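Missing here: one protein chain of the complex. Every other protein chain is in place.
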């Protein structure tokens, strides 16, 4: 034990709380970035995992990513507005996390399966799913109600971390089906992506998912959007070191990517997914990003964070940098930007209209689908309910 | 992605199961050892954590450790025998793990608190506790029934991993009490040691304990006895890489020690505990050892492991090497060894006698201590029970 | 006397504050309880005033919260854990039923775990799934736990202090749909003079039928009684307050007079509290009952989506319907 700076150390120790940690340290050498906040392209970069990352997009693909980013932000803003107007019960905004979601979402191949939390509206959009799909949940007219297998996109999961085990089990099933590691063809082999937040990493379930995946060598990518907060709690309440380093302790690689950089996020995710489908086992990706808005529409972030922090992240906006890049490289012109905005508005207006038209469920449907094979008990309760409701009819009740 | 040895890789991938793992790899450079199986002393060794480990024992201290090892093995054998004879309901033998338990148990300072599993009879002994204490549990006459605070030794915990969180909370309490990091005096400051097995590392609770400890910088040592098995499951079912490496991902050091080497175990544990009490936060120790016997007396290990494996570990016996060392160094003579064996036998006989004399509890006590402040409901049920029992009296029932 | 009109949230906050002041060993822990003051603001301002060692923002894991609370209790602390919503208590279930509930018993009384686990429970707030559960039966069926539910601000203020002062573990249910309803609270009320924590109370006297409720349904039951009175029917309303142990003396006395009993709760009926109440009351009042004890409860379905939750939850009409049915038996 070094006896050098004893005085200083003793002072440190006396505070029962932890000494300064560095989990939120923003831009270290360990961060994979291919597009700077200023819109400068970095050609290729070697990640902390020793892998060289790059992307090779055509101009139209670059424009496509920009389009995705703008549309998902616009749809998100519309949903926030719909909540304010009482049309949704609550909304969990993705504002600030567009690049993490579009980058990873576009990296998925059609055969891949995604397990979202409650915030992956951008991933959902990139899967080609109608953005109205999850709004029933937030409006309170259903609880998801979509077919996860048909959409290759599981229902939203609200219990923090639970879905990471479902994802792992599904990935084990892929391996059991012999759908992994058969060739180097990216169309061959399936992979799973499990989304979760920085807060979720503290749940036992998430750590068990790491263990299961590692032990069974499951074709899965753990995609952690570290948006720096779990509701009000900053990342320091969950970890003392950068989250991506958690993975190594479980026996698989972890990478930290600039989650506000759609290109780097795409590159890292695609590599990890292809590795998984080709039999290389799991990877954990920490997408370093920021929740620009409230946790949900019921939250008030001014109670726990300052405006200067938010402004610092504003300068790293995931969309502005792509726009700057496209403009500087003359990949897109003003007309394109206008057209994208118009498309985004149109999609938002369509969403709004359709949300307003979403009917309330018939009360009696609350008895439906408790079981595949309905029990006499449920049948009886439904019947009594119908009878009871009928007793009010004509009574003006 | 390297395209070199594609054929071989493809073959590997096709098996859905995991490729060869190395978690059980026995003696690597990462293993801290100060006494070889042959009884050779290694003066000092630098651990994978960069710390230089050594011990500086007097001859009488060396003899004391040998004495501990022999006695705890003998007491354990007696308990196994008692179970065979129907005097205990079940017994979880520590055979093979004596050094891990004596080394760590003797490393504790009086003020430290231990949280055992159900197998830490050796640690308990080293705490100066009467070895009869836990036998009530195994006999079925009580469920622990001792005062954890008085003994600085928590009740045995059977639910795998649960105690690691209790230990963490207790360690947080030490910090809140200001009993950590006040000076470099080892008598100043308290620390906690949490015991658990290799299987336990898969439980969410254990991983949550790592997180809590790290975040709150709690004065705790996680002492994992990797005895290579969780009942029938070999370590490969729990991890793909050596367990001690798990710690780094949570932000604190992990060390692997030869758990059959009482000196190394002592050195590593003492260092970690003193670090903890001095405000340096948690450490995880993986004591690499082997469960020589059955999981418990109800288990039949021949169903899942071969005799050659057991024999290989026999050669690394934790007691034989100390004996060889003591003899070679002329620290002890034949008379000493005989005396120790006699003491061990005497303690075992005393244990046996006292176990046989353990009375069955009065049935009515099953209603005691449900609450500090007993409820009318329990009072009523007890009263009815007494009345009901009385109704049989004289009926020869 | 400092009687003030305040919401249940503010009353709980005041109660927690007094507990923190009264005993330096009391610590509050949970997700977002510190800087944010909890998602419902029940712990608002407490971290600021008592410091980070007394009010802990914990990592996001319920088993960790309860598990470390056990360790703190062994160390001599009195932890008050907040579970953010009812539906998120299950990851802590093992620590609660296998450890919290049993350690005093296993130690033959040598260990005490004065832990309070606060759970905002029940529906009616238009929330998404997992935010409107009524898991009280899971705990009240568990030997070794004490379980209570408060129903109004004055009660919340006193009961939360009593729960913290209790040397046994207490699961403390707070009816979140009543959080913003106001009531008179005597902030100087001494705990000594207060009604014991593990006692029920007759809230309204009546002669025709007895209605038992707790937590959020107490107000519903009172409204039903008012409506029934207009129809000339007199309901006696009992607020259970303690779900384990049950304190049914007043209920037995009442049912023996009225001969009819309806039990109300939000949780699904099957093996809910209502089943136990019906069974015990039938045993105790067998010859007084004019009709079986009837249960007005949530249905045996998962908690439904917000837009139909009002149909799932017992309301004034369903309580009256239950009473009617006991008369029509």
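As written, the chain order gives the labels A, B and C, with residue 1 at the start of each chain.
In this text, a contact is a pair of C-beta atoms (placed from the backbone, for glycine too) under 8 Å apart; a residue touches a chain by one contact, two chains touch by 3 or more.
Quick caveat: nothing in here was measured; it's all calculated off a predicted structure.
Although one chain is not drawn, the whole complex shows that of C:31, C:44 or C:129 it is C:129 that touches it. Interface note: of A:30, A:78, A:120 or A:208, the residue touching the hidden chain in the full complex is A:208.
Of the listed residues C:25, C:75 or C:106, the one in contact with the hidden chain in the full complex is C:106.
Think of the hidden chain as still there; on chain A it touches residues 142-150, 154-155, 159, 162, 164-174, 176-177, 204-205, 208-209, 211-212, 215, 368-373, 375-378. The chain not displayed touches chain B at residues 16-17, 89-90, 118, 136-143, 158-160, 199-200, 202-205, 230-233, 237-238, 298-299, 303-304, 360-361, 363, 365-367, 370, 377-378, 381, 385, 388, 391-392, 397. The missing chain lies against chain C, touching residues 63, 87, 90-91, 93-94, 97-98, 101-102, 105-106, 129-130, 137-138, 140-141, 143-144, 244, 246, 267-268, 270-276, 278-279, 282-283, 286, 291-295, 299-302, 329.
Everything that follows uses one rule, which is that only the chains that are shown with their structure count from here on.
With centres defined by CA atoms alone, the chain at the far end from chain C is B. Per-chain Cα centroids separate chain A from chain B by 41 Å.
Along chain C, residues 53, 58-59, 61, 63-64, 91 each make contact with two or more other chains. In chain B, the positions touching at least two other chains are 176, 204-205, 208, 211, 215.
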